[in-house]
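A single protein chain has been omitted; all remaining protein chains appear in their positions.
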Amino acid sequence: MALTLGELAERTGAQLQGDASVVIDAVCTLQDGRAGGISFLANPRYRKYLTDTRASAVILAPEHRVECPVSALVSANPYATYARVAALLSPEPVPEPGVHPSAVIGADCHIDAGVSIGPLCVIEDGVDIAHGVAIGPGCIIGRGVRIGEDTRLVANVTLCHDVQLGARCVLHPGAVIGSDGFGLANEAGHWLKVPQLGSVRIGNDVEVGANTSIDRGALEDTVISDGVKLDNQIQVAHNVQIGAHTAVAGCVGISGSAKIGAHCMLAGGVGVVGHLEIADGTVVTGMSMVTKSITERGVYSSGLAALPSDQWNKITARLKRLDEMARRLRALERRLDDEE
Amino acid sequence: MALTLGELAERTGAQLQGDASVVIDAVCTLQDGRAGGISFLANPRYRKYLTDTRASAVILAPEHRVECPVSALVSANPYATYARVAALLSPEPVPEPGVHPSAVIGADCHIDAGVSIGPLCVIEDGVDIAHGVAIGPGCIIGRGVRIGEDTRLVANVTLCHDVQLGARCVLHPGAVIGSDGFGLANEAGHWLKVPQLGSVRIGNDVEVGANTSIDRGALEDTVISDGVKLDNQIQVAHNVQIGAHTAVAGCVGISGSAKIGAHCMLAGGVGVVGHLEIADGTVVTGMSMVTKSITERGVYSSGLAALPSDQWNKITARLKRLDEMARRLRALERRLDDEE
Partner (left out) sequence: MALTLGELAERTGAQLQGDASVVIDAVCTLQDGRAGGISFLANPRYRKYLTDTRASAVILAPEHRVECPVSALVSANPYATYARVAALLSPEPVPEPGVHPSAVIGADCHIDAGVSIGPLCVIEDGVDIAHGVAIGPGCIIGRGVRIGEDTRLVANVTLCHDVQLGARCVLHPGAVIGSDGFGLANEAGHWLKVPQLGSVRIGNDVEVGANTSIDRGALEDTVISDGVKLDNQIQVAHNVQIGAHTAVAGCVGISGSAKIGAHCMLAGGVGVVGHLEIADGTVVTGMSMVTKSITERGVYSSGLAALPSDQWNKITARLKRLDEMARRLRALERRLDDEE
């Protein structure tokens, strides 16, 4: 789609600098800019590309406006403005409403006329799908599932029975919502399956990445609040609660009944132990393990940075004897105290 | 389903305390109990909710029976009794036997008359499916697969060719069994694929979580023994052997030819290096890495607990110089020895 820079300014609320009539038809990078393209400057490390950009316009912060050699959209939050501009220029294609003849639809479903259901989907009995929902090819929607307006299941998504999705969610391929939690009772060394009788409730504006799984609750529901963003390959165990607008990066594992606050960020590979709480606004850095409740917002870590292996091996050899080292240090202090 | 407390006592072998005639129709939590509900007390931290519970009955251990304000099922293992009660009250719906007309069935299959095959499944040639098996929508069963009695594939499960599943297994959506192992021979810097000619043999009463993958063996089979429970997002590489009744939590990765004993527990995010053995009954705590064989049962760890990042960063800065610290400590000891 092509829009003038003036139209983009108006629709995004950014301030126009320069030529309102320049026609923009795509987003591009600063370094590979081209006529008709609009780029953005959010990360200072790309500032070096600004003066030579061949983009027709750039989205940038007020402090960079004087350096900009072309027309600009000036915004206090250039990356957010970029996101809006990109969505205007490259809107997600909206599939035609209708049910593909190869889809298998159960009994007692309520499927709004404005819904698109792709080929080879299975919609089980008693499913309720609101206006504007788009279900891509190969999705499986279990009995009793409810899906809110304008939610999009890209392809090959599995929703188990009675799962509830809010409005405007996006679920990527391989996502599995509502699988049984890992509930096991040990009886004389054998594991007895504990029926998983809760469900999963997902709020509005939630995104779930590829091959991410969210288990249903054991008795009560697993709850993903509004605006939560989950990346790929994440495991969310039964009865977890994730607060609104929390973002979770790839390969994170969250154990059962953990309660993550709102506006948190969990970086890639983080592990969260079960039955604990994490305060609103907490940030956990990559590959850390949260083993206790975090009651005060802040940044938390236990990840280790890779070093050359010979150096690392020396450290770990010493680490194994750290307790002994501490005792030797104490002994030295005593000897010196005694001497003095 | 509704049963009297007396019937539940009889069917689970628990001891009845109080009114045998009270009708129970659902399980519930202690704190959100309601008339007709039965709750349980297994974790001592919930004991505080016992005296005020509104549940009609509670499953609990003998030491808590006097405190119980309502009728009770008394059991030495309340959680296991709860699992049995929940299964009685909320039985898994049994799908009607029969093959959905949209399923694609290959040649030379033996599918028992009591089998249910859901919509849009693919059953390739030469598959053998025993009585009582339920295959949910969108599953793919490769040629030559054999599935034992009463096993359930929830939905969207992929079994590659010649995989064998025992009886009463449950496989959750996204599980992939029998994918090629990561067998590569390096030849002048390029990787040559090593054909993966073994299969996967899974015993009875095994559960496999959502989006978990188990690779087929290179020459011999990957073997998952009876009663093993695998959570979501687990990677089991080729030729791994997992002993009976071992439980593996989410996000664990087990490298090729590792041999895990029986009755082990691997917590979330654990990694196991290849070609090693782990003794029966071993427990490995969260995010630890097993790098050598464990010959003695016990609890093993190498995970680190998250701390406030500024504190953690100071530690890791020191850690990098741990070898130097150890040498300085030794030097001090020598100086003191010399002085004395």
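In order of appearance the chains are A and B, and numbering begins at 1 in each one.
What we mean here is this: a residue touches a chain if its C-beta (ideal position, glycine included) is under 8 Å from a C-beta of that chain, and two chains touch if they have at least 3 such contacts.
Given the structure is predicted, the values throughout are model-derived calculations rather than measurements.
Looking at A:Val22, A:Ala247, A:Leu276 or A:Val299, the residue that reaches the missing chain in the full complex is A:Ala247.
The chain not displayed touches chain B at residues 102, 104, 120, 122, 124, 138, 140, 142, 156, 158, 160, 174, 176, 179-180, 182-187, 189-195, 197, 211-213, 215, 219-220, 233-235, 237, 251, 253, 255, 271, 273, 284-285, 288-292, 294, 298-302, 304-305, 307, 311, 314-315, 318-319, 321-322, 325, 328-329, 332, 335-336.
Residue-level contact of chain A with the missing chain is found at 27-29, 32, 77, 79-80, 82-84, 86-87, 90, 92, 100, 102, 118-120, 136-138, 154-156, 170, 172-174, 205, 207, 209-211, 227, 229, 231-233, 245, 247, 249-251, 263, 268-269, 286-287, 303-310, 312-313, 316, 319-320, 322-323, 325-326, 329, 332-333, 336.
By our rule, only the chains that are shown with their structure count from here on.
Distance between chain centres (mean CA atoms), chain A to chain B: 25 Å.
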